[in-house]
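Remarks on the structure that follows.
Apart from one protein chain that is not included, each protein chain of the complex appears where it belongs.
Our next item is chain A:
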Amino acid sequence: MYPAGMDYGRESGALLIPTRFVWPYGGRSVYITGSFTGWTQWPMTPLEGCPTMFQTICSLPPGYHQYKYIVDGEWRHDEHQPSINSNFGTVNTVLLGRESDYLSAIVCPQMPPGSTMDVDNAAFQRVVLVSDGTLHEPFRRISEDDLQMSRHRIAVFMSTHLAYELLPESGKVIALDVDLPVKQAFHILHEQGIPMAPLWDFSKGKFVGVLSALDFILIMRELGNHGSNITEEELDTHTISAWKEAKTSLNRQLTEQQVAVSRRLVHAGPDDNIKEVALKILQNGVATVPIIHSPSEDGSYPQLLHLASLSGVLKCLCLYFRHSPGSLPALQMPICTIPVGTWVPRIGEPNVRPFAVLRSSASLSAALNLLVQARVSSIPIVDENDSLLDVYSRSGITALAKDKNYVHINLDEITIHQALQLGEDPHSPYENRVQRCYMCLRSDPLFKVMEKLSKPGVRRLIIVEAGSKRVEGIVSLSDIFRFLLGL
């Protein structure tokens, strides 16, 4: 059931699940107290636009928890949520499944509830299917007509503009020989400050693939594995092509939960329209698509022009529509009212896609395992008060190439905090943190979120609660495009 290579014993306690608690019955001051607060009072904040609803987000380790509310000095419990009698009177309870359940649920979110043989998982699903029907969001929902019109306008725009427009007037692209040693390749990626590069095969005379941060993460895990195929000395001579061969055979060993890696390079030409480029990125699950021009019919003498990403497409879109907001009414809606992004599930909500964060004291190997197994590109890092500190993303792994740090670090012992500091410029650490961690509120309209995402280097925004900076969700470039294209 679980993908090979994971050792859950080591990671216990590292995984935290943000959970939203809502008190919808009004009051002047509301606190929550429970086993996860050490039975001290934590304040809850009223929702904007609806002062009778109070909410807070707590990051809980998986397991069984009890909690109660203190409303205007009085101990109350939520009658619509599961509860039991205890020393404190009637307390509400919540059962968050085992860590393993979360990770397997993350890997295959389409698995219908109750289809596994795991008894605990089934019990967990039963508990959280109790829904809270009396709640209503303070914001209105978008009308279907507005949505269809906006999607149609955007589709027309993207079908009539070509990938050539994504090219900057004067651009630079880095490519790597597929026979380069892997170690050299990562040093080059780090020096040039790029997260990935296309691979050129001199013998075949064409581009055959890309080398990205995910490859480096897999290699680091291989190095850490006992009995792995690659040793430290071999890394000096291990070429990229040999690594890619090993990776496909590794993928074939894993269970059917892993999506088969396509060997063909996903690329586009400068005369393809932007919509085709975006669809290629979304459907193949890649971050960038090289734009390659072949003057001849059979694809010989290819000329690499640009690495197109959703960020560039979004920038093109925003530039065009920024000054005529009336033509796209869907963009005025706050993001909490449209089905975009991954949100922290609320108590009582059926668990569609679990959401995980990590403390900065968690080990780097836990972070890398989560990145690989859950197939996400970044993880929010929270502090002891569960407010957002930083983000660890896949591309951060190339920072380990600096000063050959990957040689003498132990993935299990180094914490995420230390790993992030390794990549930082010692003279301006504050700027680095700001550059990594872009935030927005749940009430921000969609066009504002799109403007923020179209800045180069921003791949995702963390949705935080105003004031406490607690993590409410993540919205990424692919989320936005799936929504805009109606996928």
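The rule we apply is simple: a residue touches a chain if its C-beta (ideal position, glycine included) is under 8 Å from a C-beta of that chain, and two chains touch if they have at least 3 such contacts; residues count from 1.
Note that in this section contacts and distances are computed from a predicted model.
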Options "Association with the SNF1 complex (ASC) domain-containing protein", "NADH-ubiquinone oxidoreductase chain 2", "Kv channel-interacting protein 4" or "Pyrroline-5-carboxylate reductase": UniProt name of the undisplayed chain: "Association with the SNF1 complex (ASC) domain-containing protein"
Among A:239, A:294, A:332 or A:360, the residue in touch with the chain that has been omitted: A:239
Listed residues A:43, A:285 or A:486, member touching the removed chain: A:43
Contact footprint on chain A, counting only the chain that is left out: 42-45, 164, 167-177, 179-181, 184-185, 187-188, 191-195, 200, 202, 239, 270, 293, 303-306, 319-324, 327, 385, 395, 425, 427-428, 430-432, 434-436, 438-439, 452, 455-457, 466-469
